[in-house]
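The complex appears here without one of its protein chains, the remainder shown in place.
Each chain carries a letter (A and B) given by its place in the written order, and its residues are counted from 1.
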Amino acid sequence: MTDAVTFRGVSRHFGSVKAVDAVDLSIRDGEFFAMLGPSGSGKTTCLRLIAGFEQPDAGHIAIFGEAAEGVPPYRRNVNTVFQSYALFPHMNVRDNVAFGLRVRGIGRAARHRAAEEALAQVELAGFGGRRAGELSGGQRQRVALARALINKPRVVLLDEPLGALDLKLREQMQEELRSLQRTLGLTFVFVTHDQDEALSMADRIAVFAEGRIRQVGSAEDIYRRPSSRFVADFVGSSNVLPADLAGAGPAGRWASLRPEDVLLDPAGREATVTARAFHGRVTKLTLDFGGQALIALVPAREAVPEPGATARISWDPARVHVMEPGA
Amino acid sequence: MPSDARAPLGLKLAAFGGLAFLLAPIALIFLYAFSTEEKSFQWPPPGFTLKWIGVTLERTDLWEALVLSLKVAAISTALALVLGTLTAAAVARSRFFGRETISLLVILPIALPGIITGISLRSAFSLLDIPFSTWTIVLGHATFCIVIVYNNAVARFRRTSGALIDAAMDLGADGLQTFRLVVLPNIATALLAGGMLAFALSFDEVIVTTFTAGNQATLPIWMLEELVRPRQRPVTNVVAMAVVLVTVLPILAAYYLTRDGEHTAGADR
Partner (left out) sequence: MSRAAAAPAIFAPRAGLAAGLADWVLLHPRMFVFLLVLPITLWLGIVYIGALIALLIQSFFSIDEFSGMVVREFTLKTYGELFRPYNLDIILRTVAMAAAVTAAAAVLAFPIAYFAARYARGKWKALFYIGVMLPLWSSYLVKVYAWKLVLAREGILNWLFAKAHLTWLLDAVLAIPVIGGNSLSVSYAGTFLVFLYIWLPYMIIPVQAALERVPGPLLEAAADLGATPRQSFSLVLLPLALPGIAAGSIFTFSLTLGDYIVPQIVGNSRLFIGQAVYTQQGTAGNIPLAAAFTVVPIAIMGLYLWGARRMGAFDAL
């Protein structure tokens, strides 16, 4: 089966800044793919390269096997949900949603009917006559989604689409996006700097740093088996410690140990509590473990030692992931 | 820095005194237009009449000057709209070599005293043997009208999110459709406001025009001659009143247009 999007050695430089640097990437047809990374890591530029807003300085981009270099955005059967939604302020909701059909020469009646259907699909039936400015953030987000889907694109790009929403709404939209993607069977490419979002939504994740991809894999892969200290730290702020100290490998290699895998165990090894913070469901302990700082997340129901006291800790060596040399 | 406190009395007097100083002379124009006195600027006017309005309307030299002024203002505004918008689009939307130079170049004709623009254009015309015509006046006027349109357009371009253009093309609009359906509607009120201001400025301009008009008379040139050698005071009074009305009404309209534009164009940011 042809991949939805393929990058082969793609670079995009802005002056001396290598925004995207020799990236290879395959996004499969029908998957929910997340591009995760800190700001300036190149994930948004990659998205813009797929949409056609940027052209690569080197390398090849293909969309469903068709070469996309030199093809302007409007000729790509790819649609985007923008970070700030980018709804047209001079049009009402219906005309925003119908825009893609209008520029393809679809008649007014037909495109209005299609727009109403698309709005119903995102649970905004009857909102067609309103202006974008009159909607809440969550509603604008849905309008942007309906507008991107109305052209029936082969790939949907989402640029931090949930960034402007509050926590509760964000969790609700995450589920909705996921189920919409499954129903439509479309390829979704999702850019985010929020690792929780990426982990909970994506089939596969690419972790970006400094214009390059550090690791591609399933959420489980990325979380449990980070390939480098950067990935371990960025995705779920793992403890990174020498492998021999973790009791899981040879000296000179690094290992990652998730904070929730550090257990309080009366039979365990000694560590000193340096700080304690209550986080609701869990308590976060900062420990001094033989000169190595360790974070432990302990379920709140457990009795937790005071700062300055000694804690006894252990972990399952199978939970320790030893990274490749030099990572 | 609005405050709910009461203003000190001294400040209030100074502020309203200043306002009276600004508005009284203009109010005076309206009174004199109806004065029965025709040989002097006598105050208080001995009586009021509407007859000078009729007299003024029958003056063919005035109508010719008015037509020339309108023609020049219309052509200059049209040229300024095209040049100012193109320049604003480039300066607001991208960084390029010489960008600073261009934004300086655009304000130069308004930053330098008008007399310098006027005399340099005139000496250039005479060096190149270009005879005076409507087009020489237009050349001078468009030069300083560009900055007015440019300022309005560049502010609107900066407020309008660049993502709107991306969104249009992403949804399948080609370059021309994007311009027609998204760019133009978003900058239209700013262009209308800029165009009105440019029109008013051109309609009123006298300093550059004295150098580029030769012996053609625009309305301001006609007024200037009256000021230097008053011959028909009552007619001048009426013309002055008409000119105030013609320049002030578009200004008020432009103010309301740009004020409304502020929340439509910025709504999505």
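What we mean here is this: a residue touches a chain if its C-beta (ideal position, glycine included) is under 8 Å from a C-beta of that chain, and two chains touch if they have at least 3 such contacts.
Computed from a predicted structure; not experimentally measured.
Asks: Out of A:D24, A:D57 or A:E117, point to the residue that touches the absent chain in the complete complex.
Replies: Per the contact definition at the top, the residue touching the missing chain is A:E117.
Asks: Hey, which chain A residues sit against the chain that's not shown?
Replies: Residues 55, 63-66, 68, 70-72, 74-78, 117-118, 121, 149-150, 152, 154-155, 184-186 of chain A touch the chain absent from view.
Asks: For chain B, which positions touch the chain that isn't shown here?
Replies: 1-3, 5-8, 11-12, 14-15, 18-19, 21-23, 25-26, 28-29, 32, 40-44, 82-83, 86-87, 89-90, 94, 96, 98, 102, 105-106, 108-109, 111-117, 119-124, 127, 139, 142-143, 146, 169, 174-176, 200, 204, 206-207, 210, 220, 223-224, 226-228, 236, 240, 243-244, 247-248, 251-252, 255
The rule is short, and it goes like this: only the chains that are shown with their structure count from here on.
Asks: Just how far, in Å, is the C-alpha centre of chain B from the one of chain A?
Replies: 52
Asks: Using the touch rule from the top, collect the residues of chain B that touch chain A in their complex.
Replies: Touching chain A: residues 161, 163-164, 166-175, 177, 181-182, 185-186, 263-269 of chain B.
Asks: Considering the complex alone, what residue numbers of chain A touch chain B?
Replies: Its residues touching chain B are 51-53, 72-74, 78-80, 82-90, 99-100, 102-104, 131-133, 147-148, 151.
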